[in-house]
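Let me begin by handing over the structure; questions about it come next.
Here is chain A:
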Amino acid sequence: MKRLLIKGGRVIDPASGIDGIFNVYAVGGKIAAVKPHVQTPDSGPQSDDWDIIDAAGLIVCPGFIDMHTHLREPGYEYKETIQTGTMAAAAGGFTSVACMANTNPVNDNASVTRYILKKAAEEAVVKVFPVGAISKELKGEMLAEIGELKEAGCVAISDDGRPVISSALMRLALEYAKPFGLLVISHSEDIGLAADGVMNEGLISTKLGLKGIPNAKEDIMVARDIALAELTGARLHIAHISTKGAVELVRNAKQRGVNVTAEVTPHHFTLTDEAVVGYNTNTKMNPPLRTKDDIDAIKIGLQDGTIDAVVTDHAPQSIDEKDVEFDNAANGIVGLETALPLLLRLVSEGVISLSALIEKLSANPAKLLRLGGKGKLRVGADADITVIDLNKEWVVDAKNLKSKSRNTPFDGWKMKGRVVKTIVRGKVVYEW
Partner candidate 1 sequence: MRLKRKDILTIEDLDRDEIGLILSTAESFKEVSDREIKKVPTLRGRTIINLFYEASTRTRTSFEIAAKRMSADAINISASSSSVVKGETLKDTAKNLEAMNPDCIVLRHPSSGTPQILSRLLRCSVINAGDGAHEHPSQALLDLLTVKQRFGKINGLKVAIVGDIAHSRVARSNIYGFIKLGARVSVAGPPTMMPSGIDKMGCGVCYNVEDAILDADVIMMLRIQLERQNGCLFPTAREYSRLFGLDSKKLEKAKKDVVILHPGPINRGIEISSDVADGEYSLILNQVKNGVAVRMALFYLLLGGSRE
Partner candidate 2 sequence: MVKKKSIIDEKGIERALTRIAHEIIEKNRGAEDIILLGIPTRGVHIAKRLRDILKSIENINLPVGSLDATLYRDDIGMKHDQPILKETDIPVPIDNKKIIIVDDVLFTGRTIRAAMNVIMDFGRPSSIHLAVLIDRGHRELPIRPDYVGKNVPTSTQETIKVHLKETDGIDEVVVGTDNEA
């Protein structure tokens, strides 16, 4: 039986309130013990019985869970596959990813879910949790077979990439998902408002002559979805929040007791619309990069708990879809491998504590998606562990990403802090 000891690291496990120098023991893919580290020559098990990782000076925490990833398989294997996507996840410290339903065919029925899980079982490097579609073919017309999606293994439902335009259908989805305990993840935008927008609306879009997307496009739909969550009592989760207004709407709703949660991506609080100057198509995404005002609001939202989770919205696109006119370029960026150092900036800026950050990357997503045994280092939990060197300096080189795609606006960025080991069920799947 596989036995692993991670020795002498600073263990941070927000789920159990641990932050100190501990040894973590894993046996059979499960956490066997977390014991205070004692510096004696013969303490602990002998090396021939155990694989020992010396984590002195490193952070040891629950493996990250990305509740918003696009693995592109089936259908868009030229952008990413379950294999390459999960390799990228491992390189970013993610031990679980929830993959969105906008594949081809759409993950709107159990057979697609089973296909994804079968491929994942064969090729994935980290654990894959499919997210099912809300509506058939993401068309926003009829409900997908949500019950069967759940049975097949989906952990949430979302039409991500598209909003559910019909309020009636969104209401049905929220109501119908309730007994299955499925989280409904809303890609909130009022499509009709600035349908052809390609970046944030403001001075920069005006100067660049690009069609703008006002904050109201997101705010309107977030307000609607919150009203529907209030009406139905279902669990609503706002995907990739980007505006000040949406943060405020979620905060107010939470205060009223509405069952709503929210997530944010690193790029939405790292870059502003000024990054679009020069027309780098790797700054094109939906929702678009916003302004400093929005970033400030998002940071407060992270601080006060309005925003529950940090996600990557990892959206691989091939070079042919990005190396075109800005208007014609596909939305999205790859995010799995650059997330952590961007997030650590929040810690060094003093926005949130390292522990709170880890919570939003592990315990909270596990709770939202109801992933038992994930997101914590308690005895009996899955031995999904991420080891971080906070001081490691490195430079992002898009060419060297594990992802099949290279669409990152952070190419050439100097980063501080990186994942040095990613462990899934007691097995090291990535090493720096």
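Selection rule, in plain terms: all candidates are chains of the complex that A comes from, given by their letters.
The rule is short, and it goes like this: a contact is a pair of C-beta atoms (placed from the backbone, for glycine too) under 8 Å apart; a residue touches a chain by one contact, two chains touch by 3 or more; residues count from 1.
Remember, predicted model here, so these are calculated numbers, not experimental data.
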{"item": "Complex member in contact with chain A (any copy), out of 1 or 2", "value": "1"}
{"item": "Partner candidate 1, residues of chain A touching it in the complex", "value": "201-212, 214, 278-279, 281, 320, 323-328"}
